[in-house]
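Complex shown without one protein chain; remaining protein chains in place.
Up next is chain A:
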């Protein structure tokens, strides 16, 4: 391997780490919460560590820990986890064309690391399209994995001395990172429509406690955005046609 190429790989790895760093920090309170909750709900240390290590999903962990400690039926636990996790289907679909032809080691590892946070950094047209971009994603997603694990372990170790953290507002930091990612990305009308529809519907569904609300509001919002952009293209074409006609008349 030439020195230059190695250098470029290193640069991309570094950029991945740096881009993910604020998100890694923002999930610290949430990770500590998940870890400590597992201990407080009588999980063994091994079980509590396995959750972030192999399940690796904040909202699933939080809900499922409560369900398991309430002795909910296994089918309920798995179904709830499936519904909460089903938003990831959208991420897989969105990245399918870019990732499906890669070797298994890339598909498998990036698939495992495909969290909300990694997907949020995958928006560029060129993402995943070169070895450099793959390394970027691997380091961004990988650093998120190890941070999540570390924050959970802190929660597990401190779990018995920490108070119940579930009502301290530790989810706010996550909301802020998503605000900071979404708001600057609103660069045209169709994205604005998407965001507004998602905002209103997700709140309505949440108030009515609909488990599928997140995915449902997202899909309707995506369609609203798509529909808006289609209408805009149509009306642009129309006005262009009218302009052409006027020009013809003048000539």
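The rule is simple: a contact is a pair of C-beta atoms (placed from the backbone, for glycine too) under 8 Å apart; a residue touches a chain by one contact, two chains touch by 3 or more; residues count from 1.
By definition in this document, contacts and distances are computed from a predicted model.
**Student:** Going by UniProt, what is the name of the one chain that was not included in the view, given "Alpha-D-ribose 1-methylphosphonate 5-phosphate C-P lyase", "MaoC family dehydratase", "Branched-chain amino acid transport protein" or "Acetolactate synthase small subunit"?
**Tutor:** "Branched-chain amino acid transport protein"
**Student:** On chain A, what residues meet the omitted chain?
**Tutor:** So the residues of chain A touching the unseen chain are 22-23, 25-26, 43-44, 47, 50-51, 54-57, 60, 64, 68, 74, 77-78, 81-82, 85-97, 99-101, 107-108, 110-112, 114, 116, 119-120, 122-123, 168-169, 171-186, 190-191, 194-195, 197-199, 201-203, 206-209, 213-214, 217-219, 221-223, 225-226, 229.
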